[in-house]
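Note that one protein chain is taken out, while the other chains of the complex remain in position.
And then chain A:
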Amino acid sequence: MGMVITAAGTALPDTSAPASVVDLAGRAARGALARARVSASSIGVLINVGVYREHNTFEPAMSALVQKEVGINLDYIADPEPAAGFSFDLMNGACGVLGAVQVGQALLETGSTERLLITAADVHPGGDADRDTGYPYADLGGALLLERSADPHAGFGPVRHYTADRPTDVEGYLDTDTMGRHGRTTITVRREPGHAERLGEFAASAVADYAQETGIDLDRTLVIGPSETADDAGAKGEPHTAAPVLGYLRALDGVRRDDYEQFLFVSVGAGPSAACALYRPEGW
């Protein structure tokens, strides 16, 4: 059984209001559900993998707020046809989507859900990434709808994780010593000089290791890697956790079927941690 992407979507902030994960993830998710013609109540599990969020909210899980925005299992008792949806946040820096794909495989295989929605949205806590020059990421949301495929050759292959044996190049935190009364709008993202080159090399070595471990031909594989801009999606700044969603949509848009047998997702970031996963679309 393969787990395939039934639909994907991204969302950008509406400039009339501060950017919010709930809005971006909600719109990206609703867009994906509409394209797949799937009802919100059919989603058994929603996993939100975004790292940065409005007001630096730490409770509840952003997923619960996104779940409400999308309209999944609002009230199990009041709903005339209760469907017990469940949601949580899974955070692992830039590697969140692939981590959620990995647990999603276990959830489908154990029959814990038939459909899984992954949302990946990051916003500056103050609501506008452009106004903080020290913050590198775009206010951007993405969503993937995942389910089983009847095609045994389609879907995600194994997700593998790689850890570099050195201190992290990237840290994101709220410094509560210096935030004063501005903790809801302040965030620090500290990146070591040369981090991009080092993480690029780490991603390349993870791809090479993965190819060797799984025996795939990289010449016939389109690598969907970390991207430095989200310009084509209309966002300023680097895509963070939504990068695999953006990369997937770009790949589908530009790929020539004859050139490739499959995609290889690779994410790399804070830890340093990297993750790779093979993906073959249905019908390939």
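In the analysis below, a contact is a pair of C-beta atoms (placed from the backbone, for glycine too) under 8 Å apart; a residue touches a chain by one contact, two chains touch by 3 or more; residues count from 1.
The rule we apply is simple: contacts and distances are computed from a predicted model.
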item: Missing subunit (named according to UniProt) among the choices "Metal ABC transporter ATP-binding protein", "Anti-sigma-E factor RseA", "3-oxoacyl-[acyl-carrier-protein] synthase-3" or "Sarcosine oxidase subunit alpha family protein"; value: "3-oxoacyl-[acyl-carrier-protein] synthase-3"
item: Omitted-chain contact residue, chosen from A:Gln105, A:Thr119 or A:Ser149; value: A:Gln105
item: Chain A residues touching the omitted chain (full complex); value: 51-52, 55-65, 67-68, 72-78, 82, 84-96, 99, 102-103, 105-107, 109-110, 112, 161, 163, 165, 168, 170-177, 179-184, 187, 269-271, 273
